[in-house]
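Of the protein chains in this complex, all but one are displayed in their positions.
Labels run A and B following the written order; every chain starts at residue 1.
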């Protein structure tokens, strides 16, 4: 089965190699898929979003190994999140905030039978998460790794707030390579009249494609993650709006 | 069969993951090979060159998925380019300019049976190109996807111009990581006496290897893509010559 990787390891060190080596040592038949290793160091929210936006495109049975782990070596838990079709392995720090909504069960990883020994204080990606993912891939059942838990950590602020019946306060939750601003406002606003305000700029309609945009003014579009995105034709909304992750965006239905 | 990827998605977003997930969902036996996701955003010419320079090293049967797609969401066509040994899937925007010279047939992709639904306005890499490549890999014949076309788009200026019987006007078509300038002048000049002029610098012989170069002056060498390259020993021709893609280079036979 595929084991798909989301990490902040970057690609110039030995960390990615070590994780892949451990996986293949446990399950030589595993099919390793790089999603990204370029999550900004320790940026849990970015990893949570990237995972959310692509996991459901993978075939049932895929195991996701997600290691953005600023608390490595502390007593933060290690967990397996199980949904109907998938398993997710990583630290219990919010990196699974989005997928937890669809989970059947969450297990704490405690059974060190399945760990690489000795377990270092600094690299649980290699020593705990990689071998657990590979043992899952090889057929070990999730309850073998530890007890069910009911209180996995969720990031605050991943969903927008409704502050009045007709006003929703959202924010930019991801900035992509092309300078698009991906917000936490879902695409279903498309059916009502609205105004969006971000960085003192007002946008009052959805544009249906990049090419339909008529100028270099920022426009709103339903992005491929099913969320409202703010873009600039042949340019960067990040630069045009001086926006970044966390920039607030206000939606008013009118 | 291998499905080899050339994109401008970068590696920090979910785009690469989504494309790989869709491929594996359609054809779980596909062997996904990353060529590059670091084509500069929307740089069609760079993708065309990278593809040209390595595709023939792959085994017969390989499918190339090439997504550099500034026109996504417009009415630009999606195409399959078929050569004797390979298939290429991507937008009809010039990204296949080099390989088209060797093609047997080009098909427009129109049969939405094979698309991921709903098709977004912003991410045809995931919604059209990836599933089509995977269905090709799974054995669907190219004509199943749509009609043959005869007018795929070619980039201008990928071949050098002969301006006099003894003068050829070329240009730099790629700059690599090491600062080498790859031109569109082919290696067969090696058999005649010549002068190359680039950025007011004259070069009149071919150097046979990097180590043979005697100084830090720029030198010409037959590169691994079969094209004349301008290099600097232990340095960067880009910096030394203040050159970049598009910089003209004049070849005179003497």
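Here is the rule we use: contacts are C-beta pairs under 8 Å (C-beta built on N, C-alpha and C of every residue); 3 or more make two chains touch, one makes a residue touch a chain.
Quick caveat, the model's predicted, so the values are computed rather than measured.
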item	value
Residue of B:20, B:37 or B:116 in touch with the missing chain, whole complex considered	B:37
Residue in contact with the excluded chain [from B:113, B:166, B:208 or B:244]	B:208
Contact with the hidden chain (one of B:25, B:62, B:184 or B:247)	B:62
In chain B, positions touching the absent partner	2, 4, 6, 11, 31, 33-40, 46, 49-51, 53-59, 62, 174, 176-178, 208-212, 221-225, 229, 234
Residues from chain A at the interface with the omitted partner, ascending	8-18, 20-22, 24-25, 28, 32, 34, 41, 70-74, 116, 120-123, 126-127
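Just so we're on the same page, only the chains that are shown with their structure count from here on.
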item	value
When chain A is superposed on chain B by its C-alpha atoms, the rotation angle in degrees, nearest 5	120
